[in-house]
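Every protein chain except one is present and positioned as in the full complex.
Up next, subunit A:
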Amino acid sequence: MAPRKTPVVSRNPQLIRGVGKYSRSKMYHKRGLWAIKAKNGGVFPKHDPKPKAAATPVKPSKFYPADDIKMPLPNKRKAKPTKLRASITPGTVLILLAGRFMGKRVVFLKQLTSGLLLVTGPFKVNGVPLRRVNQAYVIGTSTKVDISGTNVDKFDDKYFAKAAEKKNKKGEGEFFEADKEEKSELPQDKKDDQKAVDAALLKSIEAVPDLKSYLAARFSLKAGMKPHELVF
(Lines give C-alpha, C1' and ligand atoms only; values in the text may rest on other atoms or scores of the structure.)
Protein backbone atom coordinates (compact mmCIF):
# COMPACT_ATOMS: atom_id res chain seq x y z
CA MET A 1 0.00 0.00 0.00
CA ALA A 2 1.36 3.50 -0.71
CA PRO A 3 2.15 5.24 2.59
CA ARG A 4 -0.60 7.55 3.84
CA LYS A 5 0.18 11.23 3.82
CA THR A 6 -2.14 12.04 6.74
CA PRO A 7 -2.48 9.70 9.71
CA VAL A 8 -5.77 7.88 10.23
CA VAL A 9 -7.77 9.80 12.85
CA SER A 10 -11.15 8.69 14.10
CA ARG A 11 -13.92 11.25 13.92
CA ASN A 12 -15.74 9.44 16.72
CA PRO A 13 -14.28 10.38 20.09
CA GLN A 14 -14.32 7.68 22.76
CA LEU A 15 -16.46 8.31 25.82
CA ILE A 16 -15.34 5.12 27.48
CA ARG A 17 -13.49 2.23 25.95
CA GLY A 18 -15.92 0.57 23.59
CA VAL A 19 -18.43 3.42 23.53
CA GLY A 20 -18.18 6.15 20.91
CA LYS A 21 -19.86 9.48 21.10
CA TYR A 22 -21.73 9.22 17.83
CA SER A 23 -24.16 6.59 16.60
CA ARG A 24 -23.82 4.63 13.37
CA SER A 25 -26.12 6.94 11.44
CA LYS A 26 -24.36 10.03 12.72
CA MET A 27 -20.98 8.55 11.76
CA TYR A 28 -22.30 7.73 8.29
CA HIS A 29 -23.14 11.38 7.90
CA LYS A 30 -19.87 12.59 9.43
CA ARG A 31 -17.72 10.47 7.15
CA GLY A 32 -19.48 11.92 4.16
CA LEU A 33 -20.40 8.55 2.67
CA TRP A 34 -23.61 10.22 1.45
CA ALA A 35 -21.52 12.70 -0.54
CA ILE A 36 -19.37 9.94 -2.05
CA LYS A 37 -22.53 8.09 -3.04
CA ALA A 38 -24.12 11.21 -4.51
CA LYS A 39 -21.01 11.84 -6.59
CA ASN A 40 -21.22 8.30 -7.91
CA GLY A 41 -24.95 8.36 -8.74
CA GLY A 42 -26.53 6.81 -5.70
CA VAL A 43 -24.28 3.78 -5.53
CA PHE A 44 -21.10 3.36 -3.58
CA PRO A 45 -18.17 3.40 -6.01
CA LYS A 46 -16.77 -0.02 -6.69
CA HIS A 47 -13.31 -0.60 -8.04
CA ASP A 48 -12.59 -3.76 -9.93
CA PRO A 49 -9.95 -5.78 -8.19
CA LYS A 50 -6.49 -5.37 -9.75
CA PRO A 51 -5.68 -8.27 -12.08
CA LYS A 52 -3.56 -10.67 -10.10
CA ALA A 53 -0.36 -11.83 -11.73
CA ALA A 54 -0.77 -15.47 -12.81
CA ALA A 55 0.47 -17.55 -9.90
CA THR A 56 3.47 -19.62 -10.90
CA PRO A 57 2.60 -23.29 -10.53
CA VAL A 58 4.00 -24.58 -7.25
CA LYS A 59 5.98 -27.77 -7.84
CA PRO A 60 5.44 -30.47 -5.23
CA SER A 61 8.59 -30.69 -3.11
CA LYS A 62 10.79 -33.72 -3.55
CA PHE A 63 11.65 -34.17 0.10
CA TYR A 64 9.42 -34.23 3.14
CA PRO A 65 11.27 -34.64 6.42
CA ALA A 66 10.18 -37.59 8.56
CA ASP A 67 9.85 -35.67 11.81
CA ASP A 68 8.78 -32.12 12.37
CA ILE A 69 11.86 -29.97 12.63
CA LYS A 70 11.97 -27.21 15.19
CA MET A 71 12.14 -23.80 13.55
CA PRO A 72 13.59 -20.92 15.52
CA LEU A 73 11.20 -18.09 16.19
CA PRO A 74 11.35 -15.34 13.58
CA ASN A 75 13.51 -12.40 14.65
CA LYS A 76 12.65 -9.21 12.80
CA ARG A 77 14.76 -6.91 14.99
CA LYS A 78 16.93 -4.42 13.18
CA ALA A 79 20.03 -3.00 14.82
CA LYS A 80 19.80 0.76 15.20
CA PRO A 81 22.88 2.88 14.52
CA THR A 82 24.67 3.81 17.73
CA LYS A 83 23.38 7.06 19.12
CA LEU A 84 26.09 9.67 19.24
CA ARG A 85 26.45 11.44 22.57
CA ALA A 86 25.30 15.06 22.46
CA SER A 87 28.68 16.23 23.69
CA ILE A 88 30.46 14.75 20.67
CA THR A 89 30.18 16.90 17.55
CA PRO A 90 32.53 17.05 14.54
CA GLY A 91 35.66 18.83 15.68
CA THR A 92 35.42 17.84 19.33
CA VAL A 93 38.63 16.89 21.08
CA LEU A 94 38.24 13.38 22.51
CA ILE A 95 40.31 11.58 25.12
CA LEU A 96 40.92 7.93 24.21
CA LEU A 97 40.59 5.68 27.21
CA ALA A 98 41.84 2.33 26.02
CA GLY A 99 44.03 0.68 23.48
CA ARG A 100 47.37 1.60 22.02
CA PHE A 101 46.65 5.32 22.16
CA MET A 102 45.27 5.37 25.69
CA GLY A 103 45.24 8.89 27.10
CA LYS A 104 45.82 10.60 23.78
CA ARG A 105 43.79 13.66 22.93
CA VAL A 106 42.40 13.35 19.47
CA VAL A 107 40.13 15.22 17.04
CA PHE A 108 36.77 13.69 16.14
CA LEU A 109 35.85 13.85 12.45
CA LYS A 110 32.61 11.96 11.92
CA GLN A 111 30.56 8.94 12.90
CA LEU A 112 30.70 6.06 10.44
CA THR A 113 27.70 3.95 9.48
CA SER A 114 28.87 1.13 11.75
CA GLY A 115 28.57 3.51 14.72
CA LEU A 116 32.31 3.82 15.27
CA LEU A 117 33.87 7.25 15.42
CA LEU A 118 36.38 8.37 12.79
CA VAL A 119 39.21 10.12 14.51
CA THR A 120 42.62 11.57 13.68
CA GLY A 121 45.54 12.77 15.86
CA PRO A 122 46.44 14.71 13.71
CA PHE A 123 49.25 12.29 12.96
CA LYS A 124 52.01 14.92 12.98
CA VAL A 125 50.95 16.14 16.41
CA ASN A 126 50.48 13.00 18.44
CA GLY A 127 50.99 9.97 16.21
CA VAL A 128 47.37 8.91 16.03
CA PRO A 129 46.45 8.17 12.39
CA LEU A 130 42.99 8.16 10.82
CA ARG A 131 41.40 5.56 12.99
CA ARG A 132 38.10 4.14 14.09
CA VAL A 133 37.26 4.27 17.74
CA ASN A 134 34.33 3.06 19.81
CA GLN A 135 32.27 5.75 21.48
CA ALA A 136 32.27 3.84 24.75
CA TYR A 137 36.03 4.19 25.14
CA VAL A 138 36.11 7.91 24.72
CA ILE A 139 35.61 11.00 26.84
CA GLY A 140 34.24 13.97 24.95
CA THR A 141 35.79 17.23 26.09
CA SER A 142 34.22 20.61 25.56
CA THR A 143 37.12 21.80 23.42
CA LYS A 144 36.21 22.09 19.75
CA VAL A 145 38.45 22.42 16.72
CA ASP A 146 37.28 23.95 13.47
CA ILE A 147 37.17 21.16 10.86
CA SER A 148 35.38 23.03 8.10
CA GLY A 149 38.46 22.82 5.89
CA THR A 150 38.61 19.03 5.88
CA ASN A 151 36.78 16.65 3.57
CA VAL A 152 36.04 13.31 5.19
CA ASP A 153 33.42 12.05 2.77
CA LYS A 154 35.59 9.35 1.28
CA PHE A 155 36.18 7.52 4.55
CA ASP A 156 33.83 4.74 5.54
CA ASP A 157 34.05 1.33 7.18
CA LYS A 158 35.18 -0.35 3.96
CA TYR A 159 38.25 1.91 3.88
CA PHE A 160 39.39 0.35 7.12
CA ALA A 161 38.70 -3.26 6.22
CA LYS A 162 41.69 -5.61 6.44
CA ALA A 163 43.26 -6.44 3.08
CA ALA A 164 42.34 -9.99 2.10
CA GLU A 165 45.27 -12.20 3.17
CA LYS A 166 46.67 -14.89 1.00
CA LYS A 167 45.71 -18.30 2.33
CA ASN A 168 48.72 -20.52 3.08
CA LYS A 169 46.88 -23.68 4.00
CA LYS A 170 49.04 -26.41 2.63
CA GLY A 171 52.80 -26.56 2.86
CA GLU A 172 54.25 -27.53 6.22
CA GLY A 173 57.67 -26.51 5.08
CA GLU A 174 56.57 -22.93 4.91
CA PHE A 175 55.73 -22.91 8.61
CA PHE A 176 59.32 -23.42 9.59
CA GLU A 177 60.48 -20.68 7.37
CA ALA A 178 59.98 -17.12 8.47
CA ASP A 179 56.38 -16.97 9.66
CA LYS A 180 55.82 -13.29 9.40
CA GLU A 181 58.02 -12.37 6.55
CA GLU A 182 56.01 -9.60 5.10
CA LYS A 183 55.29 -6.82 7.49
CA SER A 184 52.72 -5.04 5.40
CA GLU A 185 53.79 -1.50 4.58
CA LEU A 186 51.12 1.16 4.72
CA PRO A 187 50.04 1.90 1.14
CA GLN A 188 51.06 5.34 -0.12
CA ASP A 189 47.50 6.45 -0.85
CA LYS A 190 46.55 6.00 2.80
CA LYS A 191 49.50 8.15 3.80
CA ASP A 192 48.36 10.78 1.33
CA ASP A 193 44.83 10.68 2.73
CA GLN A 194 46.24 11.25 6.19
CA LYS A 195 48.28 14.22 5.01
CA ALA A 196 45.32 15.73 3.16
CA VAL A 197 43.03 15.57 6.18
CA ASP A 198 45.67 16.80 8.57
CA ALA A 199 46.81 19.75 6.46
CA ALA A 200 43.61 21.73 6.93
CA LEU A 201 43.27 20.57 10.52
CA LEU A 202 46.74 21.72 11.50
CA LYS A 203 45.99 25.21 10.31
CA SER A 204 42.96 25.53 12.56
CA ILE A 205 44.84 23.92 15.45
CA GLU A 206 47.76 26.29 15.22
CA ALA A 207 45.34 29.21 15.23
CA VAL A 208 44.50 28.48 18.88
CA PRO A 209 47.39 29.07 21.32
CA ASP A 210 48.61 26.01 23.22
CA LEU A 211 46.17 23.69 21.43
CA LYS A 212 48.93 21.89 19.57
CA SER A 213 50.88 21.06 22.71
CA TYR A 214 47.58 20.12 24.36
CA LEU A 215 46.90 17.54 21.67
CA ALA A 216 50.46 16.28 21.87
CA ALA A 217 50.23 15.64 25.61
CA ARG A 218 48.59 12.58 27.10
CA PHE A 219 45.83 12.73 29.65
CA SER A 220 46.31 11.01 33.00
CA LEU A 221 44.57 11.09 36.33
CA LYS A 222 46.70 12.76 38.96
CA ALA A 223 46.35 12.74 42.72
CA GLY A 224 43.29 14.58 43.90
CA MET A 225 41.44 14.42 40.57
CA LYS A 226 37.96 13.06 40.94
CA PRO A 227 36.64 12.03 37.52
CA HIS A 228 33.02 12.31 38.56
CA GLU A 229 33.60 15.91 39.60
CA LEU A 230 35.85 16.96 36.76
CA VAL A 231 34.43 19.08 33.98
CA PHE A 232 35.90 17.87 30.70
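Quick note on the criterion: contacts are C-beta pairs under 8 Å (C-beta built on N, C-alpha and C of every residue); 3 or more make two chains touch, one makes a residue touch a chain; residues count from 1.
Keep in mind that, in the parts below, contacts and distances are computed from a predicted model.
One chain of this complex is left out of the view, and of "Large ribosomal subunit protein eL14 domain-containing protein", "General transcription factor IIH subunit 3", "Kv channel-interacting protein 2 isoform X3" or "Pleckstrin homology domain-containing family J member 1", the protein name its UniProt record gives is "Large ribosomal subunit protein eL14 domain-containing protein".
Taking the complete complex into account, A:Asp210 is the one of A:Asp68, A:Asp153, A:Glu185 or A:Asp210 that touches the chain left out. For the chain left out of this panel, the touching residue among A:Asp68, A:Glu185 or A:Glu229 is A:Glu229.
Looking at subunit A, the residues touching the absent chain are 93, 95, 105, 141-143, 210-211, 213-214, 217, 219, 229-232.
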